[in-house]
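Inspection log for the structure reproduced underneath, given as C-alpha cells.
Removed from the display is one protein chain of the complex; every other protein chain stays in position.
What follows is chain A.
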Amino acid sequence: MKRLRSALIGINRRSANRRIAAEQALLEQAVHSLEQQRAAHKLAIQRLEAETEQLRKRRDETFVRIRHLEEAPPSDAEAKVGPSPVEEDAEPSSSPSTPLRMGDALVDAGTITDAQLEAAMSSQKQFGGRLGDILIDMGFLSVQQLDEVVTSQPKKGRLGDQLVEAALITEEQLQQALLFQQKSGGLLGDILLSLQLIEAEDLYRAIASQNNIGRIGSELSINTPVRLPEELARELGIVVIHQYINRFLVAVSDPLTEEQMEKVQELLGMPLEQVLATRAEMERFWRDIYGSEMLHESISKLADEQPHNSALQTFTRLQIGGFVLVVIAIAIGLSFQFWATLLTVNLIIQLFYFVMSSFKFTVILFGSRRNSQFRYTPEEIAAIDERELPVYTILVPMYKEAQVVPHLLHNLERLDYPKAKLDVRLLIEEDDDEMRTILTEMNLPPYYTVLVVPDGLPKTKPKACNYGLIRARGEYVVIYDAEDQPDPDQLKKVFLTFRQCPEEFACIQAKLNYFNSDQNLLTRWFTQEYSMWFELLLPGIMQLNVPIPLGGTSNHFKMSVLQELGAWDPYNVTEDADLGIRLYKHGYKTAIVDSRTWEEANSRTGNWIRQRSRWFKGYLQTWLVHMRNPVKLVREIGFKGFIGFQVMILATPLLPLLNPIFWLMLVLWFGFQVGMIQQFFPGFIYYLASFEFYVGNFLFIFSNVAGVYWVIHELENRGDRFFSYKLVRYAILSPIYWVLMSIAAMKAAWQLITKPFYWEKTEHGLTEQPALSQSLAEHNLQAIHQQAADTADVSEEPATTPPQG
C-alpha cells in the first residue's frame, strides 16, 4: 500500500528540490574550495621556486666574486672591478662639488666592494627599489652599517630646489614653472613636464628620492605570478612587479600611506617596498597585467551590470512577437477589409507625421530663445581663476586617420586650458599599424597618452572610449573626433556651465558645425541640417526638458556620473544618443553651451550614406533597447519625455523610411493621375496629408534656413568666422537631400537585421582644414612619416604623462 502510494503520489517536488539544492550547494562549495586550494598551492610553489632561483643565482654570483677576489692581487682589485657599467649611470650631478652618493660612500668606506655595488645596482636596474634595501637584502651590509652612511647624507630640500641643485633645471626655469603654478595651480612636477622643461625619468627619480622611496628599474620586466585583485590595484593605483626573497616590490604612481601599505601587506603575506613609476610606465604595467580585465570591462560592463540598457540583444522575443502580431493583423485586415485596413494604416501614419512635425517645430521655437544655451562673454572667460580648473580628460578615438593627426595636435594645442591639467588620451586600434607607428615615433607632450585598444569584437568607437576611460584622471571628460576643431575656450565655457548649473546637470553638449560647408552641394545641405539640429533643436529639447540624443563628439561629462552609468554601450553604433537617453532616465540633465566644434562634413555621397546609415541604425537600436518595456519607460521618463523620445529617436530614422512610399504616390498622382491614389486619401486624411505636404515640408525647409541663418548671423556679429549667406538658398533643394536620407535609412534597416553591431567607418581628412595651411600640414605629415620610416620596430608606448610633483 505504502509502495503504491509512493508510486502514485511520490515525493513533493518542492521539498525534493529543496533537499537536492541543499546537497548541491555543499558540492559547489567543495568544488570552489578545491579550486581555491589549487590556486593557493600553485602560487605558493611558484613563490618558492622564484625564491630558490634567486638564492641559487646569488650564491653563484657570490662564488664568482670570491674567485675574483682570490685571483686578483689587492692592488689590482679596483681596476678589475671596473667602473664602466656604473659610470654609464653617472649623472651630471656627480660633480666634485656635490656630496658623495651613498653607493660611493659605502665603497669609499670599504664597507662594500665595487663588485658588490655593481651586483646590487644590476638588481636595482632590473627591478628597482632603494639601493640600501637591496644591499641589506643581498647580505652585503647590515642595517647599522647603512644607518651610519645615511646619517652622513645631506637632508633633501624641496623638489624645485633639489632639481636646480642637481642641474636638471635652471633657476630661471624653476621660476617660470612657479609663476605658472601661481597662475593656474597644479603640481610643480606636472607643470615642469607640461612645459617640457625636464624629462619624466629625471623628475620621477627626484620625486622618489624626495619621498624616500625607490624608482623602478630601467630594464624591468614583470616576472611575478602574484597579482593583486584588480579592484584593489585600481583603488590604490599600484601593481606588483617583483618578488624579492623577503618582500614584494610594488610600482606606485603616488606613494602609499601606512594604512594602505598594511592592507596590501596583509593580502600578500609579505612586506612591501614601493617604487615610483611614471604614468606612462603604469599604463604599460596595467596593460600587461590587467589587459584582459580592461578589455572585458570596456566590452561587457554595461551588458553585465545593466543588460536592460545594452544593445547586445537587438530584438527581444516580445518585440519580435509584437512585430509579427502587427504584420499578421494587417495581413488579416487586408484580406477581409482591404480598403478599411489601408486607410487605417494611412491615417496612423499621417497622424504620426503630424505629431512629429508639430512637436519638432515646437522644439525649434523653444530653441530659438536666447536663453536656451549657456552663453559667456570673453570677459567672463578671462575672469576664471585657473587654479580652480580641474583635470580634464580628452578622449580621441581614431582609426586609420593618419592624415588628420597634424590637425588634431594643432587643434588640441590651441585649447585655452592649462596643459598641466589636461589628460589627453589618444585611442588607436591594435590593427592600425600606421597610426601606431606615427604616434609612437612622435615626441608628444607629456599630457598625451597613446592607448592601443586590444582587438576584439565589437570593434566600435564606444568600446575604445570605454577602454580609454578606465584609467582616465579627469574630473570632466570630453570626446573629440580626430578631425574636430573645438573653439579654444570650449573647456573653460563648459567649466563655467557646470559650475553654474545645479548638480543634476551631468553633461554639457557643445554645438557641432562644419568648416567645409562651401565645398559642394552635399556639404551645404549637411551644414544646414547640423545648424538646425545643434543651434535650434537641441537647445529647444533642453528647454522642454525631454531626452537629448547627444551629438557624436564634444559632449562633456562629469566623470563620476559617466562611470556610475556604465559609460558607453559598445554594442550601440550611436552610443552618444543612447547615453543621452540613459542620462535622462537616471534623472540627469544635459545643457547646451554656446561653443562650437568645427568638423569635416562628408563631401562624398557614398561616404555620407555610410555615415548616415550608421546613425539611423544606432537610433533604431536605441529605440529598441529603451522600448523593451514601454510602460516602464513612461514611468521612468514621464509622458512628455516619452513623446520627446519618440520624436527624436524613432521619427528620425522612421520618417525617411516612410517618405519614399508617399513620394511614389505623389509621382503616380501628378504624373499619371492614377485613380487609386485618390481613394487612399479620403476626407480628413486628405486634409491632414495636404497640411503635411504643404505646411510640414515648408516648416522643415524653413527650420533648416533658420538654423543656418542663425549661425551666419551670430558668427558675423562676432566676426570670427563666416559662412556665406548664399548657403541659405540651397535649402530649397533639400528634398533631394531627403532622398539620400531615405536610401541611408533603408540601408540602416537592413543592417539592423543583418549586421547590428557593424560600425560603418566614415572616412575623414578628405578636406583641408582652414586653420592649418596645406603646406604646414604636408610638412608636419612628411616629418612624422620620415620619423616613422626611420624606425622599423613598431611597438606601443604610451606617451609620458605628468606625475604628482
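The working rule: contacts are C-beta pairs under 8 Å (C-beta built on N, C-alpha and C of every residue); 3 or more make two chains touch, one makes a residue touch a chain; residues count from 1.
By our rule, contacts and distances are computed from a predicted model.
For the omitted chain of this complex, the UniProt record lists the protein as "DivIVA domain-containing protein", which is one of "TM2 domain-containing membrane protein YozV", "Branched-chain amino acid ABC transporter permease", "DivIVA domain-containing protein" or "Ligase-associated DNA damage response DEXH box helicase".
In the complete complex, the hidden chain is touched by one of A:31, A:179, A:383 or A:753, namely A:31.
Per the touch definition above, the residue from A:65, A:263 or A:761 contacting the chain not shown is A:65. Annotation: of A:17, A:306, A:605 or A:724, A:17 touches the absent chain (contact as defined above). Interface residues of chain A with the unshown chain, by the touch rule above, are 6-13, 16-17, 19-20, 23-24, 26-27, 30-31, 33-34, 37-38, 41, 44-45, 48-49, 51-52, 55-56, 58-59, 62-63, 65-66, 69-70, 74-75, 77-78, 83, 86-91, 94, 96, 100-110, 113-114, 116-117, 120-121, 124-125, 128, 130-133, 136, 139-140, 146, 149-150, 153, 205, 208-209, 212-215, 217-218.
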